[in-house]
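With one protein chain held back, the other chains of the complex are shown just where they sit.
Going by the order they are written in, the chains are A and B; count residues from 1 in each one.
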Amino acid sequence: MRSFSEYNPIVIAVWFLSVTGIAMFCNYPLLMVISLVGAVAFFVMRNGLSHGKTHIFFWVLFLILALANPLVSHNGKTVLFVMNHNPVTLEATLYGLNSAAMIIGVLYWLRSFTQIMTSEKLLYITGALSPKLSLVLSMALRFVPLFGRQSAKINAAQTAMGLYRDDNIIDDIKGKSRVFSVMVTWALENGIITADSMEARGFGTGRRTQMRRFRFAAADIAFLLTELGLLGITCAAVGTKSLSFVFYPSITAKAPDMLGVLGLISYGLMILMPMILELVVNLKWKYLRSAV
Amino acid sequence: MLLIRNEKLRNAVRIAVPFFIIPTISILGALVFDGKRHILIALAVAVLSLVLFAAGFEKKSTGTRRMVIVAVMTALCFAGRFIPFLKPVAALTIITGLYLGGEAGFLVGSLSAVLSNFYFGQGPWTAFQMLAWGLIGLFACMLSKQLLGSRILLLLYGALAGLGYSFFMDIWTVLWYNEEFSIKLYAAALVSAIPYTVSYAVSNVLFLYLLAPPFGEKLRRIKVKYGV
Partner (left out) sequence: MEILAVSGLTFTYPQCAEPAVSNISFSIERGEFAVLCGATGSGKSTLLRMLKRELTPLGEKNGSVSFGGVELSQLPDRRSASAIGFVMQKPEQQVVTDKVWHELAFGLENLGTSPDEISRRIAEMASYFGIGDWYDRDVAELSGGQKQLLNLASILVMQPELLILDEPTAQLDPIAAADFISTLRRLCSDLSITIIMAEHRLEDVVPLCDKLLVMDKGQLIANSKPSEVISELKERPDILCGMPAAARLYAELSGSGSSPLTVREGRDFIEKGYNNTTRGLPQALYEHSDSAAMEFSDVFFRYSREGKDILDGLSFTVYEKEIFCILGGNGSGKTTALSAAAGLLKPYSGRIKVFGKRLKDYKNRSLYRECLAMLPQDVQTVFLKSTVHQELDECHADITELPYDISHLMDKHPYDLSGGEQQLTALAKVLASKPKLLLLDEPTKGLDAGAKLNIIGVLRKLKEKGVTVVIVTHDVEFAAVCADRCAMFFGGRIVSTGEPNEFFSRNSFYTTAVSRMTRGYYDNAVTIDDAVKLCSLNGRKEKPCS
């Protein structure tokens, strides 16, 4: 029994894409609320109460985004008050709130996505699209810390050879740029050696295969199918005006029909899927442990 | 580019995709979708052009050494994004475009975006960033004769690239927020982004001024010695 983050990266990516995609391209307020609440719950479930800074940043941004629209856009019939000779309307305010909920919800989703989709998983996905690009990416990824370590080494070597003569800012800046220059030379020359090593091991001689590290298990397929089913229903609801909500010139919303309600429920379920999975896993472990 | 053997045709496609096909799709899309789903179209266009490019790159036999040098430059760009206030990404992309060609420039720009967003956060904007930085590198190569000839022009190009990048990304900001393009919001976004715009332009000029000569020397040695 695996937890959600251990599922096949493609399954994970499709799930994130559908959840954020629906949130981004639909403006139905109830859907936004579901997305935002789901996103925060998902993030908190994974990280507990840490990451306080992230939360503060997102909610401050929420306020700014919510307030920006009524101050800039003056569409809408219901004027709340007039500021600097410009009317501030109820519709624009609600619209701003709705957009802010959407954006912050999506930002929360993406934060979780970035946590779950480690580089190795992303390389697996890009590798399916373009093995060459994926290789360049993976190499660059390896180079970043390598260059960091090399810079530190170069800096140490230069210090110990007495190349920093005085202890002042100008000398420091000179030293830093010298280190950077040496590092770049090293990086380029070393890159050539890496390239040689690749060719020596047959790179570029023909079709490449990829050693799969993530298999498609039955659970992956089941998850994917359920998820696509739910996505289909949601899309149908969003696409066929079953869930329509008009802000301008004045707010008109009709009660969602059968399909609309189904769509909302599907979206909610879709968001709950990994959390349910996590719950089941936890219960199972508990059960197993008590059985031992 | 996608298995096109004829070089002229290939170049034509290379220019046509960003300049003609993408705008055409956008306009058509805008008409068909009654102007409500601009963001969808914009995103589709960005992703499409990137996929096109990736497909072309996959099919072409690029030298291994060139590929690794691209990875090296990408890693340097990524590392550079951690410098506070000043961002050398565009400058390094331009340098790559100038010395190693448009394809390398495009790759360094766009891959730096993907890579650094592992740290700074992935999102739909990644596609736009990829396109914006990629094009900065591509155009640098197209103008390489002029830019390599005159230092002033190079710095000017850097400044313009900084402005262009900011203008380009703000289109995305507005579309995302408002789903319909609004000049007013765009203006507001541009105004609120002034500090960023200035920092982009200033860093491009500064880093091009500082880095272009030494990088040029090093890349030239690599080119001569190892035939990259």
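As a convention for this text, a contact is a pair of C-beta atoms (placed from the backbone, for glycine too) under 8 Å apart; a residue touches a chain by one contact, two chains touch by 3 or more.
Computed from a predicted structure; not experimentally measured.
Although one chain is not drawn, the whole complex shows that of A:Ala157, A:Ile173 or A:Ala253 it is A:Ala157 that touches it.
Note that of A:Ser50, A:Asn84 or A:Thr205, the residue touching the chain absent from this view is A:Thr205. Checked against the full complex, the one of A:Leu146, A:Ala219 or A:Ala236 touching the unshown chain is A:Leu146. Residues of chain A that touch the chain left out of the display are 120, 138-139, 141-142, 145-146, 149-150, 153-154, 156-162, 164-167, 178, 181-182, 185-186, 189-190, 193-194, 196-213.
Along chain B, the points of touch with the absent chain fall at residues 217, 221, 225-227.
Assume only the chains that are shown with their structure count from here on.
Taking each chain's centre as the mean of its C-alpha atoms, chain A lies 21 Å from chain B.
Those residues of chain A that touch chain B in the complex are listed here as 20, 24-25, 27, 65, 68-69, 72-73, 99, 103, 106-107, 110-111, 113-114, 117, 119, 122, 129-133, 135-137, 139-141, 143-144, 146-148, 177, 181, 184-185, 187-189, 191-192, 194-196, 198-199, 203-204.
Note for the complex: chain B touches chain A at residues 37, 39-40, 51, 54-55, 57-58, 61-65, 67-72, 74-76, 78-79, 107, 111, 114-115, 117-118, 121-124, 176-179, 182, 184-185, 188, 210, 214-215, 218-219, 222, 226, 228.
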